[in-house]
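Note that one protein chain is taken out, while the other chains of the complex remain in position.
Presenting chain A:
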Amino acid sequence: MISSALCSPFNLTGLILCPIAGVILAGLIPEDRVRFVYRIGLCTSLFTFLCSLLFWIRFHASTADFQAVEAIRWLPDSDAYIVIGIDGLSLFFVVLTTFLIPTCFLVGWSSIPQRKEYTIVLLVSESILIAVFCMLDLLLFYVFFESVLIPLFLLIGIWGSRERKIKAAYQFFLYTLLGSVFMLLAILIIFSHTGTTDVPILLTIEYGERRQLLLWMSFFASFSGKVPMVPVHIWLPEAHVEAPTAGSVILAGILLKLGTYGLLRFNISMCPVATLYFTPLIYGLTLIAIVYTSLTTLRQIDLKRNIAYSSVAHMNLATLGMFSLNIEGIEGSLYLMLSHGLVSSALFLCVAGLYDRCKTRLLTYYGGLVRTMPILSAFFLFFTLANMSLPGTSSFIGEFLVFVGVFARNHSIAGMGGVGIMIIGAAYSLWLYTRVACGQLKPQTLGRCTDVQRREAFIYLPFIAGVIWMGVYPDVYLECLHASLTTVVQQGAFELPRSEDVGPC
């Protein structure tokens, strides 16, 4: 398991350090050549993306073992190692991260001040996010999980759009930090019990029931804020509204997935008995979140806030699918998360396109967009339809599998979730689109706006390709997920016991 860690971009250490190399290069460029810094940032992130694709190509879908594992001794003369590796659960989150960061550079190409600092912050956040998904040491996972807050705090606090950005940045920081204190407590309990924080070893250890309940609650306190689940979701719409577009893309595309990834990796995999015990609680919280946030989305008047609340609903649906505790549900949940990473990010990019031209996100100022900006309207329509899970788009596959999984566990819950996400979801998506694109043209806002430029089209097209590819050929992704998820479900023994197994009542 221990391998020499040569810093090549073709191993995981190199992939994590690739953006850091870009940071060093950017730091060496003088202030008067900032445009060059930005190009370095874009090229580094594109190179990192291409390197991450190599991991996907070389990934063995038939095994549930961690792959590309490296162990780096970080304290000389000791047994302290940084262990990194990927499996089916983390592979696509790494690829999604490296895919979205170049987009963040492209979207701020002409409108971002303080470009050198912006480049450094984006590259550092990319490096940390890749590290979180690859980390196979619980303590270091915690360190990187918390470290993500710093670049995003800066991103919202410095490049946010209004005065409220400071409040939003603090809210984001405190909400997510508060829960994480409990995770540290769980790590201490685990370390005192097992003497290790190595995740592959921890996944093989069986804990007593009371200890599982305690660990489960501690991890849940940390991850529920990141998902985010009701009632600790308030920070998300606020952060989205105040963040620059790159911040919104990272938040919706990657950061929220840290919560669900943590739930699957630690809560479900390490504490199966506690998971079954708390399943109704999760169902209750997610159903309430889906219905309440979907209804709340209907009455939003800020474009970004609208998409943010829709994100909360979709992420809670993904959590619902995850806790169906069968392969279809968990596969659907992961698929929905990947799809959401593309669709919601693309919707934020569409809103950024509008905001760059009209300088407002207030829905009341918009109307008749299709008359002045038909191409942007078409892109917006496509992603709106993908958001409401039109067949042929990636979200449809994810939601379908989630409902298959949840339906197998409980019909009524699947029905209630379906009402929330499908009916109300379709209502708010269509309502948003018709308010912006249809109806009378509002000349005071959209009268002389130009349509999408070539750079913007280059941003949207990979998203469209990704959404359609995932929508029509899901097997490419699902086969990589299958082996890892099968192991999670089998190790958890979540299947309901038969009456003869548990004896008489």
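Heads up, the rule we're going with is that a contact is a pair of C-beta atoms (placed from the backbone, for glycine too) under 8 Å apart; a residue touches a chain by one contact, two chains touch by 3 or more; residues count from 1.
Methods note: contacts and distances are computed from a predicted model.
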Options "Eukaryotic translation initiation factor 3 subunit G", "NADH dehydrogenase [ubiquinone] 1 beta subcomplex subunit 4", "Cytoplasmic tRNA 2-thiolation protein 1" or "CobW/HypB/UreG, nucleotide-binding domain-domain-containing protein": UniProt name of the undisplayed chain: "NADH dehydrogenase [ubiquinone] 1 beta subcomplex subunit 4"
Contact with the hidden chain (one of A:Gln67, A:Ser161 or A:Asn410): A:Asn410
Of A:Phe99, A:Trp235 or A:Phe278, the residue in touch with the unshown chain: A:Phe278
Sole contact to the chain not displayed, among A:Ser62, A:Thr434, A:Gln453 or A:Gln490: A:Gln453
Contact set of chain A toward the excluded chain (per top definition): 110-111, 164, 209, 231, 273, 276-281, 283-285, 287-288, 292, 301-302, 353, 356-360, 362, 364-365, 410, 412-413, 444-445, 447-450, 453, 456, 496-499, 502-505
